[in-house]
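Below are the C-alpha coordinates for one structure; questions will follow.
All protein chains but one are shown at their positions in the complex.
What follows is chain A.
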Amino acid sequence: MLTRRHGGFRLGRKLLSVWRWALCHRRRGARRGYLRLQPCHEAGRRSDDSIIRSPLLSPAPPSKHHHHHQGFMVQADRDASSSPRMLTWGRSLARRMRLLRRNRKDRLLAEDTAEATTPKGQVAVYVGGAEPGGESMRYVVPVVYFNHPLFGELLREAEEEFGFEHPGGITIPCAASRFERAAAVAAAGGGGKKVPGWW
(Lines give C-alpha, C1' and ligand atoms only; values in the text may rest on other atoms or scores of the structure.)
Protein backbone atom coordinates (compact mmCIF):
# COMPACT_ATOMS: atom_id res chain seq x y z
CA MET A 1 0.00 0.00 0.00
CA LEU A 2 2.81 2.34 0.72
CA THR A 3 4.71 2.09 -2.50
CA ARG A 4 1.90 1.48 -4.94
CA ARG A 5 0.68 4.37 -6.99
CA HIS A 6 -2.85 5.39 -6.33
CA GLY A 7 -4.34 7.82 -8.80
CA GLY A 8 -0.90 9.25 -9.54
CA PHE A 9 -0.14 10.11 -5.90
CA ARG A 10 2.61 8.06 -4.30
CA LEU A 11 2.41 7.47 -0.61
CA GLY A 12 5.91 7.44 0.75
CA ARG A 13 7.61 6.50 3.94
CA LYS A 14 6.73 9.83 5.39
CA LEU A 15 3.06 8.96 5.46
CA LEU A 16 3.89 5.77 7.30
CA SER A 17 5.74 7.70 9.97
CA VAL A 18 2.93 10.18 10.21
CA TRP A 19 0.37 7.44 10.71
CA ARG A 20 2.57 5.69 13.23
CA TRP A 21 2.98 8.90 15.16
CA ALA A 22 -0.71 9.67 14.90
CA LEU A 23 -1.75 6.22 16.06
CA CYS A 24 0.75 6.21 18.94
CA HIS A 25 -0.34 9.60 20.04
CA ARG A 26 -3.97 8.83 19.63
CA ARG A 27 -3.61 6.00 22.11
CA ARG A 28 -1.81 8.27 24.50
CA GLY A 29 -4.08 11.19 23.89
CA ALA A 30 -7.32 9.34 24.45
CA ARG A 31 -6.52 8.95 28.11
CA ARG A 32 -6.08 12.66 28.66
CA GLY A 33 -8.87 13.83 26.41
CA TYR A 34 -9.90 17.43 26.45
CA LEU A 35 -11.93 18.77 29.33
CA ARG A 36 -12.15 22.48 29.43
CA LEU A 37 -12.32 22.77 33.18
CA GLN A 38 -10.10 19.82 33.96
CA PRO A 39 -7.42 20.84 36.44
CA CYS A 40 -4.42 20.00 34.35
CA HIS A 41 -1.44 20.91 36.50
CA GLU A 42 -0.54 17.27 36.68
CA ALA A 43 -0.69 16.87 32.94
CA GLY A 44 1.34 20.02 32.57
CA ARG A 45 4.15 18.55 34.59
CA ARG A 46 4.13 15.33 32.65
CA SER A 47 4.38 16.97 29.29
CA ASP A 48 6.95 19.53 30.31
CA ASP A 49 9.59 18.15 28.05
CA SER A 50 7.33 18.14 25.06
CA ILE A 51 6.18 21.73 25.30
CA ILE A 52 7.53 24.34 22.96
CA ARG A 53 8.51 27.34 25.04
CA SER A 54 7.90 30.67 23.44
CA PRO A 55 11.23 31.86 22.07
CA LEU A 56 10.27 35.50 22.62
CA LEU A 57 12.85 36.35 25.21
CA SER A 58 14.27 33.05 26.29
CA PRO A 59 15.41 30.92 23.41
CA ALA A 60 13.94 27.44 23.40
CA PRO A 61 16.35 24.53 23.38
CA PRO A 62 15.90 23.37 19.83
CA SER A 63 17.50 19.97 20.13
CA LYS A 64 14.58 18.39 21.90
CA HIS A 65 12.14 19.20 19.19
CA HIS A 66 13.93 18.34 16.03
CA HIS A 67 14.06 14.61 16.35
CA HIS A 68 10.98 13.78 18.26
CA HIS A 69 7.61 13.95 16.62
CA GLN A 70 5.69 13.78 19.85
CA GLY A 71 7.30 17.02 20.89
CA PHE A 72 4.83 19.02 18.91
CA MET A 73 1.62 17.70 20.25
CA VAL A 74 -0.27 20.45 21.96
CA GLN A 75 -1.29 19.47 25.45
CA ALA A 76 -4.99 20.09 25.24
CA ASP A 77 -6.14 18.72 21.94
CA ARG A 78 -9.54 18.75 20.34
CA ASP A 79 -11.49 15.58 19.79
CA ALA A 80 -9.05 13.27 18.06
CA SER A 81 -11.46 12.17 15.39
CA SER A 82 -12.37 15.62 14.18
CA SER A 83 -8.93 17.21 13.62
CA PRO A 84 -7.07 15.93 10.58
CA ARG A 85 -3.62 14.63 11.42
CA MET A 86 -2.07 15.99 8.25
CA LEU A 87 -3.11 19.49 9.28
CA THR A 88 -1.47 19.10 12.68
CA TRP A 89 1.65 17.72 11.04
CA GLY A 90 1.68 20.59 8.60
CA ARG A 91 1.33 23.11 11.41
CA SER A 92 4.12 21.51 13.40
CA LEU A 93 6.36 21.53 10.32
CA ALA A 94 5.65 25.21 9.84
CA ARG A 95 6.45 25.89 13.44
CA ARG A 96 9.70 23.96 13.18
CA MET A 97 10.75 25.86 10.08
CA ARG A 98 9.89 29.13 11.71
CA LEU A 99 12.00 28.31 14.74
CA LEU A 100 14.94 27.58 12.46
CA ARG A 101 14.53 30.80 10.52
CA ARG A 102 13.86 33.24 13.27
CA ASN A 103 16.64 35.54 14.41
CA ARG A 104 16.75 37.62 17.55
CA LYS A 105 15.49 40.82 15.97
CA ASP A 106 12.35 39.39 14.55
CA ARG A 107 11.37 37.15 17.38
CA LEU A 108 9.66 39.88 19.34
CA LEU A 109 7.30 40.58 16.48
CA ALA A 110 6.80 37.09 15.13
CA GLU A 111 3.35 35.68 14.98
CA ASP A 112 2.42 34.09 18.22
CA THR A 113 3.71 30.61 18.48
CA ALA A 114 3.63 31.42 22.15
CA GLU A 115 2.69 28.99 24.78
CA ALA A 116 1.83 25.79 23.05
CA THR A 117 0.38 24.85 26.41
CA THR A 118 -2.55 27.21 25.99
CA PRO A 119 -4.77 26.66 22.98
CA LYS A 120 -6.08 29.47 20.86
CA GLY A 121 -8.85 31.44 22.46
CA GLN A 122 -8.00 30.22 25.93
CA VAL A 123 -6.05 31.60 28.83
CA ALA A 124 -4.51 29.94 31.87
CA VAL A 125 -5.83 30.85 35.30
CA TYR A 126 -4.32 29.74 38.58
CA VAL A 127 -6.95 29.30 41.24
CA GLY A 128 -5.59 29.22 44.75
CA GLY A 129 -7.03 27.07 47.51
CA ALA A 130 -9.11 28.92 50.08
CA GLU A 131 -6.88 27.83 52.95
CA PRO A 132 -3.25 28.96 53.01
CA GLY A 133 -1.92 25.46 52.57
CA GLY A 134 -4.02 24.74 49.50
CA GLU A 135 -2.20 24.24 46.24
CA SER A 136 -3.22 26.31 43.27
CA MET A 137 -4.89 24.58 40.37
CA ARG A 138 -4.31 25.53 36.80
CA TYR A 139 -7.41 25.98 34.70
CA VAL A 140 -7.67 26.82 31.05
CA VAL A 141 -10.76 28.83 30.16
CA PRO A 142 -11.92 30.72 27.09
CA VAL A 143 -10.68 34.28 27.04
CA VAL A 144 -14.16 35.73 26.60
CA TYR A 145 -15.17 34.53 30.07
CA PHE A 146 -13.08 37.35 31.46
CA ASN A 147 -15.59 39.86 30.18
CA HIS A 148 -18.36 38.27 32.27
CA PRO A 149 -19.33 40.22 35.44
CA LEU A 150 -18.74 37.21 37.70
CA PHE A 151 -15.17 37.01 36.49
CA GLY A 152 -14.89 40.73 36.94
CA GLU A 153 -15.76 40.19 40.58
CA LEU A 154 -13.14 37.46 40.96
CA LEU A 155 -10.51 39.62 39.27
CA ARG A 156 -11.29 42.51 41.59
CA GLU A 157 -10.55 40.26 44.54
CA ALA A 158 -7.39 39.12 42.84
CA GLU A 159 -6.31 42.69 42.37
CA GLU A 160 -6.84 43.48 46.05
CA GLU A 161 -4.88 40.43 47.04
CA PHE A 162 -1.99 40.48 44.57
CA GLY A 163 -2.15 43.80 42.73
CA PHE A 164 -1.99 44.11 38.96
CA GLU A 165 1.69 43.41 38.50
CA HIS A 166 2.16 39.93 39.88
CA PRO A 167 4.45 37.59 37.98
CA GLY A 168 3.13 34.55 36.12
CA GLY A 169 -0.39 33.87 34.96
CA ILE A 170 -3.60 35.33 36.27
CA THR A 171 -4.02 34.18 39.87
CA ILE A 172 -7.34 34.22 41.67
CA PRO A 173 -7.44 33.65 45.41
CA CYS A 174 -10.72 31.83 45.75
CA ALA A 175 -11.98 28.32 46.19
CA ALA A 176 -11.85 26.10 43.14
CA SER A 177 -15.54 25.34 43.43
CA ARG A 178 -16.44 29.00 43.29
CA PHE A 179 -14.32 29.46 40.22
CA GLU A 180 -15.90 26.49 38.50
CA ARG A 181 -19.35 27.82 39.25
CA ALA A 182 -18.44 31.18 37.76
CA ALA A 183 -17.05 29.51 34.66
CA ALA A 184 -20.17 27.41 34.25
CA VAL A 185 -22.38 30.49 34.48
CA ALA A 186 -20.18 32.32 32.00
CA ALA A 187 -20.37 29.36 29.65
CA ALA A 188 -24.16 29.18 29.86
CA GLY A 189 -24.72 32.92 29.76
CA GLY A 190 -22.33 33.77 26.96
CA GLY A 191 -23.96 32.20 23.92
CA GLY A 192 -23.90 28.68 25.28
CA LYS A 193 -21.71 27.30 22.54
CA LYS A 194 -20.34 24.61 24.77
CA VAL A 195 -23.11 23.78 27.14
CA PRO A 196 -22.24 20.71 29.20
CA GLY A 197 -23.68 17.78 27.35
CA TRP A 198 -25.50 16.11 30.14
CA TRP A 199 -27.91 18.94 30.85
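Just so we're on the same page, contacts are C-beta pairs under 8 Å (C-beta built on N, C-alpha and C of every residue); 3 or more make two chains touch, one makes a residue touch a chain; residues count from 1.
In the analysis below, contacts and distances are computed from a predicted model.
> Which choice in "ESCRT II complex subunit Dot2", "protein-serine/threonine phosphatase", "Succinate-semialdehyde dehydrogenase" or "Dynactin subunit 4" gives the name that UniProt lists for the one chain left out?
The correct option from "ESCRT II complex subunit Dot2", "protein-serine/threonine phosphatase", "Succinate-semialdehyde dehydrogenase" or "Dynactin subunit 4" is "protein-serine/threonine phosphatase", the UniProt name of the unshown chain.
> Have a look at A:A22, A:M137 or A:A158 and name the one touching the chain we're not showing.
A:A158
> By the contact criterion defined above, which parts of chain A meet the unshown chain? Give residue numbers in ascending order.
On the side of chain A, residues 54, 56-57, 90-91, 94, 97-98, 105-106, 108-109, 111-112, 114-115, 117-118, 120-124, 143-144, 146-147, 151-152, 155, 158-159, 162-170 touch the unshown chain.
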